[in-house]
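Everything below concerns the one structure shown next.
Removed from the display is one protein chain of the complex; every other protein chain stays in position.
Which chain is which? They are A and B, in the order written, and residues in each are numbered from 1.
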Amino acid sequence: MTQAAPPMTGRQIPDRLVSPAKRALRSWEALLLLVGVAIFVANSFASPYFLDPWNLSDASFNFTEKALIAFAMAMLIIAGEIDLSVASIIALASTVMGAAMVAGLPVPALVALGLLTGLACGAFNGLLVAGFGLPSIVVTIGTMSLFRGISYILLGDGAFTGYPEGLAWFGQGYVWWVFSFELVLFAVMAVVFGLLLHRTNFGRMVYAIGNNATAARFSGIRVDRVRFILFLLTGLTSGIAAVCLTSRLGSTRPSIATGWELEVVTMVVLGGVSILGGSGSIPGVVIAALVMGLVTFGLGLLNVPGIVMSIIIGALLIGVIALPRLWKMVRK
Amino acid sequence: MVNKGTPLVELKDISISFGGIKAVDHVSVDLYPGEVVGLLGHNGAGKSTLIKCLSGAYRADSGEVWINGEKVEISNPRDARSHNIETIYQTLALADNLDAASNLFLGRELVGPGGFLDDAAMEAETRKIMGRLNPNFRKFNVPVSALSGGQRQSVAIARAVYFNAKILIMDEPTAALSHKEIHELYDLVEKLKAQGKAILFISHKFDEIFRIADRWTVFRDGQFIGTGQMADVTEAALVQMMVGRAVDQIYPKRPARIGRPVLTVSGYGHPTEFEDIGFTLHQGEILGFYGLVGAGRSEVMQALFGITRPSKGACRVGDEIRVIRTTAQAVEAGIVYVPEDRGKQGAVKGLPIFQNVTLPSLARTSRAGFLRLAEEFKLAREYTQRLDLRAASLDQDVGLLSGGNQQKVVIAKWLATKPRVIILDEPTKGIDIGSKAAVHDFMSELAAEGLAVIMVSSEIPEVLGMSDRVIVMREGRIAAEFAGAAMTPENLVRAAVGITGEAA
Partner (left out) sequence: MTLLKSREAILALAILLLLAVVATRFPAFVAPANLARVFTDTSPLIILALGQMVVILTKCIDLSVAANLALAGMIAAMMNGAGVPLPLILLVVIALGAALGAVNGLMVWQLGIPSIVVTLGTMTIYRGTIFLLTDGKWINAHQMTDAFKAFPRAVVLGLPVMGWIAVAVIAGFAVLVNRTALGRAFYAVGGNPHAAVYTGISVGRTQCAAFVISGALAGFAGYLWVARYAVAYVDIAGGFELDVVAACVIGGIAIAGGAGSVAGCVMGALFLGIVKNALPVVGISPFWQMAISGSAILIAIAFNARRSGPQGRIILKHAEHRA
C-alpha cells in the first residue's frame, strides 16, 4: 500500500455486528416456534385428550415420515433445485419391497431393497439434473409419473399384503416408553441433517450454490457433484420413509403416499426455506413439521375431517409468507 | 455549443435515498436540444440512480423534473415515454426470445382492424428505420439473442428513434461493443445530435467522453460537483473532480524480479472460440492480454480455469503437466480466476463476506469436513484487511457492498488459497477510481511477492501501465506479443484490429 494514508489501510472490520443469538431471536424460526407453542397451548385447552403422552406419540406418525424427506428436500431447495418425485419413489420402493417379500426374501433384505430403490431413483434424478443439466422441476415431474407408473405396471389395482412380523417394528415399534422408532428416527435425522447443513463444508456449498450457482462454480466448487449427492439424499430419505410407511400400513398399493410431495414441499416452505433457494434452516423445518403435526392432531381430536386440515395447512403456507409482505405493504 | 433558451430537461434539486443512505443528494442537471452531456462519476456516485429517476424506474424523494419548461411527474416508464424520454440501458432491455420488430414495438404494437397485431406493418417499419440507422442490419426474423452486441444496440436505439424520443439516455452504451461497432455508434450519436435530440451519455471511458460529448457533468458520492464545456477541461481535471483528491500516479507498477516459468500453455484450441494459444508466464510477472471485445481473451482464461474444456493443447504448471477439466482442478493446480462478470460469476451474493472468502479454502479451515467458524473469520480478516476492504462487518451480505469492494472480496477469496497464478479479467471495469487504484496497487504488490499475474484488459493505459509484457489477441488467436519499448498504444491497437500498414 504505497499511497493511501495509514488510517485508510487494513482497517479492522468487526466479525459480527449482530450476535448469532440475537439474530436467532428475530428469525423466522422463532416466530414459527411461537406459533407452534400457541397451537400447543390452544390444543391443550380445546381437548382433554391432547396432553396424553400416548396420544401425542400416536400423533407423531402423521408427520415423521414426511419430515424425514423434508430434511433432504430442504437442502435440495436451498440449493435451488426441487424433487417432486419423492412420493413416487416411496411407491416404487414399497412395491420393490413387496415383490421381494413375495419372492420370500427376509426382512433385512426387504429393508435394504427399499433403501436401495430410493437411492437408485435419486441417482436417476441426479443424473438427469446434474449430469445432463436438465431443469429439476420438469425432470422430477417426469420421474414422478415414471416411478409411480412402474409401480402401477407391477401391481395394477392389486396390492402386496402380509408383510412379515419383523418388518412391523419400523413403523409400529417403540424404542422406549412412548418413543416410537419413527419418532426417534425423526430426532436422529433432524440432528444429522442439521449438522450436515449447518456445520459442514458440504452444507456451506449448498448455500453457495443456492445463492449463485455460477459464482459457486467459479469458486472451485464441484456444483454438479453437490447437486447429485442432494438428489441421492432425497432418494435415500424417501426410501427410508417407504420402509417406515410400508411397515406401518402393512401393505403396498401403487397409490401409496399420493400427494406427499406437495405436503413435504409445504413443510419445507413453512419452515422458512426460500423456494427460490439460498436460505432456510433445518431447525425451521423441524418446527414446521411439529406445527403441521400439532394442527393435524389437534383438529383430529376435535373431529375435524382431514380435508379441512389440508385447507388450514394450505392457508398456513400462503399466510405465513403473505402476512409479512402484506404488513410491509400496509406500513409503506 | 451554446446553451440558450429553454433547456429540454431540467432536474432540479433531486434527492433520492435508499434505506437512509442518500444515493442522490440535492442534484440539479440540465440538458439542451442538440447536445451530448457526458455524465461522469464512479460507481456509487449516483449517476445510474439519477437517470433512473428520469426514466421512471425510481421516484425522487424530493426535487422537480421540468421538461420543455414545464413541471412534470415521472412515476413509471410509461410517463417517461410520454415525455419522449428513452433509455438505452447497460444491459440492453430487449426480450431475447423475440425478433427485432417485436422488440421495437414491444408494449406499443401496431394493431390492424379488430385490434389484432399487424406484424407485416411492424416489420416493414422496422426495415425502414434500420435501413436509415444501420444499413448493414439483416437479421430481421430471428430472435435478438442471435444478434451481436452492436446489432442489439442498434435495435434498442432504433426503438428510441422510431418513437420520436427527444431525450436519449445512454448508460455505458459501448460496454458490449466491438471497436468497429463503437465507431458506428459515434456516427449514430452525431446523426441524432444533428436532429436536435438531447443525449445524456454515461461512460467510464474518458476517450469516449472527449470524443462525443459537448458538455461534462461530474458527480461524486451522490452530489453534483460541476459541469462545463468539454473544450475547457482536461482529463486530469475531470479525474480530480471525480476522485476528490489529486491522483498523481494511477499506475503504481513496481519493477519486479521475473523468476522461473510457472505456467506454460501450448497449442490450446477450442472448436469455436480460440486456436493455437501458447505462452509462458513467469514468477513475478504481470502478463497483459489486450484485444478487442470478443477477441477470445476471456474464453482462453476460462478454459485455463476449467470452466470450458479445450479440445487440444497442453498446460504445464510448474514442472507438472496438468489436465484441467473443472474449476476445482484449476484451484488445486494453483490457478485462480477473477471473472469479468462480478455480479454473476464473482461474489456469491446472499452469503456473508467471510463465507465468500473461505469458499474455496474450506478444506483448510475445516476439520474432518466440519466447519470451524473461528478459523474462517481469521482467514477472512487476514485477507480482507490486506485488501483494505470497506465493510460494516465480516458477516455482512457481500451483495450490500459496492462493486469495487465486491471485487476486493473476490480477490481476497483467491489469495486465501495461496495460488501460483492469478488471472484477473477486466479487474477494474466499472469500479470507481479509488478502488481501481487499490486493485492496481495490490496487483503490483502480488507480482513483487512472486505471484504470476495475467491481466485481461481492454483499457490501453491500464495494460501499458501495469504489464511487463503484453499479448494481443484477435479473432481467437494470438496476434502479437510486445515487451519493453515495443509496448506502445499504436502497436497494441494495430495488432488488435489487424492493421499492418498505417496506424488506425
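Simple rule for what comes next: contacts are C-beta pairs under 8 Å (C-beta built on N, C-alpha and C of every residue); 3 or more make two chains touch, one makes a residue touch a chain.
Here the structure is a predicted model, which means the values were calculated and not measured.
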- line: Note: the excluded chain touches shown chains A, B
Message: With the missing chain put back, one of A:Met75, A:Val96, A:Leu119 or A:Val139 would touch it. Which one?
response: A:Val139
Touching residue (missing chain; options B:Leu94, B:Ile129, B:Leu387 or B:Val439): B:Leu94
Task: Determine which one of A:Met75, A:Leu115, A:Val265 or A:Leu290 touches the chain that has been left out.
output: A:Val265
- request: Decide which residue listed in A:Val18, A:Ala42, A:Ala103 or A:Ile311 touches the omitted chain of the complex.
  value: A:Ile311
Task: Using the touch rule from the top, list residues of chain A that touch the missing partner.
output: 128, 132-135, 137-139, 141-150, 152-153, 155-157, 254, 258-259, 262, 265-266, 269, 275-276, 305, 307-308, 310-311, 313-315, 317-318, 321-322, 325-326, 329
Statement: For chain B, residues touching the missing partner are 55, 57, 76-78, 81, 87, 89, 91-99, 102-103, 106-109, 111, 115-117, 119, 141-143, 270-275, 294-296, 299, 308, 475-477
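Everything below uses one rule, namely that only the chains that are shown with their structure count from here on.
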Message: Taking the touch rule as given, give the residues of chain B at its contact with chain A in the complex, in rising order.
response: 249, 252, 305, 307, 326-328, 330-331, 336-337, 339, 344-351, 354-355, 359-360, 362-363, 366, 369-371, 377, 381, 384-386, 388-396, 413, 417, 437-438, 441, 445
Task: Mind listing the chain A positions that touch chain B in their complex?
output: 1-4, 8-18, 195, 199-205, 207-208, 210-212, 214-222, 278-279
